[in-house]
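What follows is a set of notes on a single structure, which appears directly below.
Only one protein chain is missing from this complex, and each of the others stays in its spot.
Presenting subunit A:
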Amino acid sequence: MKTLVLADHDNKVLKDATLSVVTAAAKLGEVHVLVAGNNCELVADHAAKIAGVGLVLLAEDAAYEHELAENVAPLIVNLMSDRDAFLAPSTSTGKNVAPRVAALLDVMQISDILSVEGPDTFTRPIYAGNAIATVQSSDAKKVITVRGTAFEKAAREGGNAQVEKIGTTGDAGLSSFVSAELSKSERPELTSAKVIVSGGRALQNGENFHALIEPLADKLKAAVGASRAAVDAGYVPNDYQVGQTGKIVAPEVYIAIGISGAIQHLAGMKDSKTIIAINKDEDAPIFQVADIGLVGDLFKIVPELTEKLPG
């Protein structure tokens, strides 16, 4: 079986999400990685070094610079004529492009897989992670998105794949990129961080969020996350959101501060190795999943914790 993996990148750096997809793809067969972008040769070189990758296809075109689905999907469809499975990460890029590819190939996509049980059988979460379905696909070709936190990352070094430049499909003329407004952060990326400090509505406002959560995160070298309530209230931008509608994370340690633990939030973090909850309501649902719980006022506890931590 030959698989095609869509590389997630920003034309300079290959994102970590790609590495987990390579692991999933390798369980199905030979791994080819597609790097579609503009002036992204460096990304292709990085992809060629990933352990387990057999071939890297490099498609450079101004139309691919922002990975617009209308332009990238036809390219992938062409490449699938002699491949059996297409896998993309469950990132905003992957989720945008993959279903468009699936429909063009007339196959049902299997979204956000947690495991590969066989060549046509996979597990995936449904109902905000409250149930795990095992599904078997009857389609000849598989289109799959992969939950990054469910698979080990393939090693960034150790591979020696050939990079092959391929022809492009150009601009479909349906859509154009206008602008991007990216949140600047010096901290680790949320979906790949080992430690996450996350704040909720109980912080009351953005100033408290910045004054309490961020210094603690910095001392722990952690990424900062938030509940939807904190995002909706405007304390932090929406790309901080952890949950069913935000990012799915599974760090070593997840520290939930002032977060009650609604099922939509738990959907995004309950696979964390260790969950620590700080909340003044001892009946908050978060304590039902927390390994370590501390009941008390976060406005006292968090500053004390930050103060007492070494470093």
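The rule is short, and it goes like this: a contact is a pair of C-beta atoms (placed from the backbone, for glycine too) under 8 Å apart; a residue touches a chain by one contact, two chains touch by 3 or more; residues count from 1.
The rule we apply is simple: contacts and distances are computed from a predicted model.
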Listed names "NAD(P)H-quinone oxidoreductase subunit 2", "Ring-1,2-phenylacetyl-CoA epoxidase subunit PaaB", "Electron transfer flavoprotein subunit beta" or "pre-crRNA processing endonuclease", with the criterion being the UniProt name of the chain not displayed: "Electron transfer flavoprotein subunit beta"
Contact partner of the left-out chain, one of A:107, A:213 or A:226: A:107
Which residue of A:38, A:96 or A:204 touches the chain not shown here: A:96
Hidden partner chain, residues of subunit A it touches: 66, 68-70, 73, 91-93, 95-104, 106-112, 121, 125-139, 172-183, 191, 195, 219-220, 228, 231-232, 237-239, 244-245, 247, 252-253, 263-264, 270, 274-276, 282, 287-295, 301, 304-305, 308-311
